[in-house]
Structures are given as C-alpha cells and as structure tokens.
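Can you keep this structure in mind? I'll have questions shortly.
With one protein chain withheld, the remaining protein chains of the complex are depicted in position.
Here the chain labels run A and B in written order, and each chain numbers its own residues starting at 1.
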Amino acid sequence: MPDHMTPQRMRRRDFLKLSGLAVVPLVAGAGASWPAVAATPAPAAAIRRGGTLIGAVNWTYPTMDPHISTMASLPGYDAMFDSLVRFQLADAKTGQHRVVGHLAESWEQPDSRTYVFKLKRGVKFHDGSLFDAEVAKWNVLRMRDHPKSSRKNYLTNVESVEARDRYTLAIRLNAPRAAFLPILAYHWAGRAHMISKAAMDKLGEEGFARSPVGSGPFKFKQWVTDDRVILERNPDYHETGADGKPLPYLDGAVWRYIPDPAVSLMDMRAGTLHLLETVAAKDVAGIKASPDLATFDMPWAGQVYFQAGFNIDAPPFNNVLVRRAAAQGIDREGMAKALGFGIGVPHYYPKFMSGALGYDESLPKNEYDPAKVKALLNEAGFPDGVSIELKVIAREPENTIGEFVQQMWTNVGIKTKLVSMERLSWIDAVRAKNFQVCFWRGNPGGAVVDPDIQRARIICGGENNWSQFCDREIDRLMDEGGRTFDPKKRHETYRQVLRLIQDRAYLGAGILVPLVDAYRREVQGMRFDFQVPDIRAAWIKA
Amino acid sequence: MSAESSIVARLSSRGIPRRAGSSSFFTRLFRTRGSLFGLVVLALVLLLATIATLIAPYNPNKTVETILQKPGIHNWLGTDHLGRDILSRLLYGTRVAVLAGAVSVGLAVLLGVSIGLMAGYWGGWVDDVLMRIVDTLWAFPTLVLALAIAASLGPGLSNAMVAIGIVFTPAFARLVRGQALSIRERDFAIAARALGAGPLRMMLCHIWPNVVGPIIVQSSLLIPQAIIVEATLSFLGLGIEPPNPSWGSMLRQAYQYIERAPWLSLFPGAAIFITVLGLNLLGDGLRVALDVRLRQRGAS
Partner (left out) sequence: MARYLFRRLLYFVPVVFLVTVVVFSITMLLPGDPALAFLGEANMRDKVAYETMRKELGLDRPIPVQYAIWLGKAVRGDLGRSVRTHEAVTDALAARLPVTIELAVVALGIALAIAIPVGIISAVRPDSWLDATATVMAVSGVALPEFFVGILLIYLFAVGLRVLPPSGYVPLSAGLWPNLKSIILPALSLGLTLNAVTMRQVRASLIEVMREEYVTVARAKGLPEGAVIRVHALKNAMIPVITVIGLQVGRLFGGTVVVETIFAFPGMGRLAADSIFFRDFPALQGVVLVMALAVLMCNLLTDVLYAYVDPRIRYA
C-alpha cells in the first residue's frame, strides 16, 4: 500500500532518511536492473569531485521556462530547478514510488482539502534572491493561471494559495483529491518547479525563457538552441554531499540533443557521451553486452508500443463487438518478438499497469484469439471481415509498429490500410475525430503514480483523451476514485474503470517496453526521479 | 543570356576533340566503357522492374520469416527488421525507382520544356515573366523546396514525385530556352518564319530536334538524382508510404541496424549505387555521342 496515500506528517529524521543522500537499497526484481550501488553511501574519500557530465536527451528543449515547457521531463530542468516535492522509488519490483519532500520539507493535511507545507529555510536562487512562501505561492499560481502553462490542467482544483508565514505555504483545493501530492511531483502532470520571481520580474517572459534562474544544483550557463544546454555547478546549493561539502560533485553538465538515435548510440560507443536517455529496444541487448556500458531499466516508465484508440462515433468501431474483435486481434506475443527485442512484454490493460491501483490481472485480458475475432466480427454483421484505415505518424518507431499491426490485423480478417501522415497532419486529423483507429505510444506510468493522473486521458472531453471516447460511467467512477483517500476503496473503484475499458474495448494495447537509459560505467551516483535522471549526487570515476 | 545558359550550351556542345574515322552515333556510344556499363545497368533495371511481380519469391510486404535473418537458402538476401524477404522488397523497389525517376523527370520535362519553348520562342515580356518565375524556383535550395512541397502534399510516393518534378523543372526550362533563343536567330529559322511558318511549326520542326539531345542527356543525369532525392525524402519521413518498399526507404530503415545486420543496408545501398553510377555514366556517354552527331550535322 503506497505510503503517499495516507495523510502523513513527516518528521525531520524521516525526511533525511528518505530524501537526499541515502541511496535506496537494491531490490533485485524481475525486469529491474540497477547499477551495483552499495546500500550505504560511498565513503567520502571515494567520491571524486569535478568533471562534466555529458548526456543526450531525446527531444529538443522548447524553452527554459519549466512551467511553459511541454517537455518538463527533460533532465536539464531538474538540474536547474528544485521542486516542492519529488519521487523516490519504494519498491523496484512493483515500481511503486513514494512522494518525498524537496523544497517542502514536510506537510500536513488538517482537512481533506488543505495541504500545509513547511518550506526549507535558507534556500537561495541562483540570482541571490531568497526562496520563501511568497515566492512559492507566486509559482503555484503561475502554474495554475498562466495561459500557456503546461501544468494548468492538473491544477484546476487549486482554489487558493496562502503564505501563512515566511516558510509556510497553504494550498486549498475545491474538492478532495488524493492524487494532489503525486501530481505536484510528477513531471508529466503538475511538477512544481520553483523559479525565481525576482528574475522573472527583471527579465520578463521572453527573457526568462532564454535565461532561466532556479535554485537547483546547477546554474544555467548557455543554451545553443537545438544543440545543447550547458550548465555549471551551483556552489551555494542547499544540499550536502557525503563528504560534507555542498552538492553537486560535478563541475558542470551538458545536455545534448542528437536528432538521430543511431548517431547518439555511436556517440555512446565512441565514449563521447556519459548518459543516453531512452535507448531504442533493439539496441538494449547490444549495450548490456558492452563492457563499458550499463543500463537503468525502468519498467514503470515504460511505453506501451501500440496504444490504439478507436473512434467510437464512427463505423465500424462504433460497434463494441468490432472493437473487441480488434482488441483480441492484437498478437502481443508476435509483437514482443518482432518489436520487443527481448525486453518488450505483452501488455493487456491500456492506461494501467502493474503497480497501479485498480490493476487486476484477473480482469478480461482481450487476449489474442483469431477464432474469437472471426466470431465477433460475424456477430457484428461482418462475416467477410471489415476494412479499416490505421492512421500513423510518419516517423520511427511508429512506422514499424504500424507496418506490423497492418499485417497482424489483416491476417485475422480486419483488412487494414496504413495511412502514414506527417505529425502535424496526424494531430489535426485525430483532433478533428477524422479517423477510425489511430495509435500512439502510451505512457501508463502515470497510473502507477496515481490513477487519477490518467484522468485527463480517460474522461469525456479530457485534454489528453486523444481518441475522445466518452463513457459517463467511467467519468463517475474516476471522480469518485479521485476524491476518496481510502486505498482499498480506490483500488476497487479503479478496478471497475479498468473493467469497463476492457469490456467496452475503447482502447487496445500491445506490448510494454520498459524505459531504458544507458550510461558509461564510470558514472556513479545516478538517481532517477521516477524517470528523469537526477544528477545532483552523480560523480565520474577517474 | 546568363552565365548559366551559356555554360549549359557549352556543356552540351563540347566534349572531346573530334576524331577522324567512322563515328556513327551508336559506335561512339558503345565505345566508351562507361556508357556501355550504363546501358547494361539501364536494361537490367528496366527488365527487373517489368518482371518483378513475376519473379519475386515472396510478398514484399508480408512477414515470412523471423526478423533479421542472414542471407540463406530460404531468403537469398536475408530478412529485414520485420521479417520480410529483402530480395522481394528489392525487386519491388526497382519498380519504384523506375517510376520515381521516370515520372518526376517526365513531369519536369513536360513543364520545363513548355516554359522554355514559350520563353525562348516569343522572347520579350513573355520571356521575362516566365524566366522570373523559373529564377524564383531556382533560388530555393533543391531539397528544401522538395521538402516543403512534399510536406504540403503529404507523405506518399506520388506526392514526392510531384515535388521532385517541380524542383527539377527550372533545369529543363533554362536548357530549352537557351537553345530556343540561339536557334531563333539562325538563318534557316528566319527564312522559315518569312515563309509563314507559325509558332507551333517552328517549335516542333526546328527547335525541338535540336533540343531533344540535350534534354535526353539532362534527363539521364537527373533521373538518378531523383532516386537519391526520394531516398532522402524517405529519410525525413516523406516519400513512399509504408509498408511499400523503395530502395531509399529500405536504406533508411536499415541504417539503424548497421552494426547488427549490415546486409540490410548492403543490398539497397548497392542497388542505388550501381543504378545511379550507371545512369550517370550513360549520361556522360550520351552527351559525348550526341555532341559528335551534332557536329557532324553542322548544327552546333
């Protein structure tokens, strides 16, 4: 039962134990492979200070403003900006995480709708201004209200924010929401990065977007657009290393964007990169076999290759039997063999995954069964099969996945025509509901954090509900689950949601490919904040 | 007259010092080893493209084996990352290569020759306006323009061919215009007009025969370039729609596996290489052979 579900008071002792320096003990579980890190922190003498970490990210930075950025999970932001709360891995086997304090040292919930945070004292931004409750309040309101904020959809029920005293922040919601704390920590939801108000006032929006100021372990040095972000050490950082001196150990970090994954892999092999985010499934085995390289496997942050969305308002998928037929026509074992390269596993439950509340493997799996597909199509009135169009974005790996699915479905009587579209045209078409079935790569990890985070992807008219299916019963259940705090009740509620999704086959799922980041063995002390590399305690062995 | 058209005229009319002795067009052509090679390649490509559907051992778009198989008994050239037979895909890709080359260059010839003939024949403001338009197209970097047009039309082979055709049009337009302008002033042309020959007759009977040679030469040089551009458009996400194969899209999917399965890149790469090389050498040979022919007719 995840700890973050119950309102808790965290004591200072517990905070120190759980956050910051202590490295999480290794729990070797299926699918999780962690670097060989000792259970106790490395002795101060062994840690070598200095050096610059060079990492490769998988997308270009849109802006240096973390509230506006649509890619807030890129590692540079966490290096420059601390957030109120963050994640720590609680159980590598199930992928469960707990929310731990960062700039918010502890918190209380006097009632179900109010959170009172005690903020860390003595935290300075890179421009020298102090972090206090007023600044925190301004940050939260900005995330909620700024029209271009990428966080605002997750903060809609923040009713009021109050700075009770210099270091106490009170946030009041308009309705109880069990997922609120995880939302504040999750990069793909409402991660509460704290930026310097003084800097924003001085530089203005556009200026800050190119010259950011945070309180993180690294200071911004230079941004060569589309190429790299260069960071340097923040000597006044408020966390201390194992050797008693302030973190970080590194002198600097460079985050490079290399557009072609084949080339970034070559950079890894040639030794010009320390860390590579998101290794393609086909390259994982090769990297594991290489003596200088190692991997972080993160199944909880994995992607569902082939997350299909059916348009339930247009033929033929307006017929639930046809949808079920298509869902049962997904050959997951074959997909794992062809596209999984040994690390992909069949995934039966869209939007949910193992470790999430509501996940129950006894629920109908919509397993691959060509005979059943034929029977269902027959029942639906398509004895000769059905012809459909599958719209796919014209890029890898979507193209390859699409090609596989096209054959797969055609073989079971669902004659599929692959329509390859440019990304923008695809977004247009999907938004306008101009498709029969489309697919994308899904991230069910949000469900592991808290199923309520999946809300915007599941409810009628949800901002991230791409296939725009609408089911009032599911909406009602999602609302209920979001408001309850009792984990047992929530599990049952979300179980119902999952059952409805499966019975009514709004979505289909293929295989789950864990997120794998690769790094060179000289890099020590790497941690991950759910899926985002955390380099504050990283150092490079000589 | 711009430097461009002057150079083009020179390129198409000079090549090698005249040699004494018999020089029929075909003898000349076959004597050069390069053009012989090119002819063989052309014949082979056309043949394979025609009979591809008959001799391909498997359906090119279907998974038939396990993925990434080395060349072997069942799959002579191995299988790709989705288990499809590479030989079959290569054969079907030949059809696409022929199509991409012929259609895109054909379109460019159609547009370019029309524009060039009109501009060259009528001269004056017609020439000015048409050539300004051609100059405008010419000002855009080739791939950027092809990319923009293909992106506007959407992914797909026919859209890519239209884009390439438009981008290649200025080359033909300027070629034809230059020739048309120079021929217009010749004695026989003036005489013909004096005798009442209309514009169509002038274009077809007098200008066209002199222009056809350089057009063929230019085409033989641009067709292989069209194949390369289609491959590059595929690389960028436009070009032929999956799962259909083209040599370019095969190469584009294959290079990600270059360490693991080098044969994936070897075969489409070799196909492109040989075809482009052969056609280019054929073009060179054609130019030389035509040049001598022109000189013999005294029309240069």
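By our rule, a contact is a pair of C-beta atoms (placed from the backbone, for glycine too) under 8 Å apart; a residue touches a chain by one contact, two chains touch by 3 or more.
Since we're looking at a predicted model, the values are computed, not measured.
Visitor: Among A:141, A:262 or A:470, which residue is in touch with the absent chain?
Guide: Of these options, the touching residue for the absent chain is A:262.
Visitor: For a quick check of understanding: of B:147, B:202 or B:240, which residue touches the chain that isn't displayed?
Guide: B:147
Visitor: Given the contact definition stated above, which residue among A:121, A:245, A:431 or A:489 touches the chain not shown here?
Guide: From the options A:121, A:245, A:431 or A:489, the contact with the absent chain belongs to A:431.
Visitor: List the residues of chain B that touch the chain left out of this view.
Guide: 1-4, 6-7, 10-11, 14-17, 32-34, 128, 132-133, 135-149, 151-152, 154, 224-225, 228, 231-232, 235-237, 248, 251-252, 255, 258-259, 265, 269, 272-274, 276-277, 280-281, 284
Visitor: Going by the touch rule given at the top, which residues of chain A touch the chain that is not shown?
Guide: These residues touch the chain not displayed: 60-63, 70, 147-150, 152-153, 188, 206, 209-210, 224-228, 256-260, 262-264, 266-267, 269-272, 422-425, 427-428, 430-431, 440, 461-466.
We adopt the following convention: only the chains that are shown with their structure count from here on.
Visitor: Roughly how far is chain A from chain B, centre to centre by C-alpha average, rounded to an integer in Å?
Guide: One centre to the other, that is 48 Å.
Visitor: Can you list the chain B residues touching chain A in their complex?
Guide: Counting only chain B, the residues touching chain A are 61-63, 66-67, 81-83, 151, 154-156, 237-238, 241-243, 253, 255-260.
Visitor: Quick check on the complex: what are the chain A residues that touch chain B?
Guide: Interface residues on the chain A side: 261-262, 280, 282, 286, 337-338, 392, 394-396, 399-400, 402-404, 406-407, 418-422, 425.
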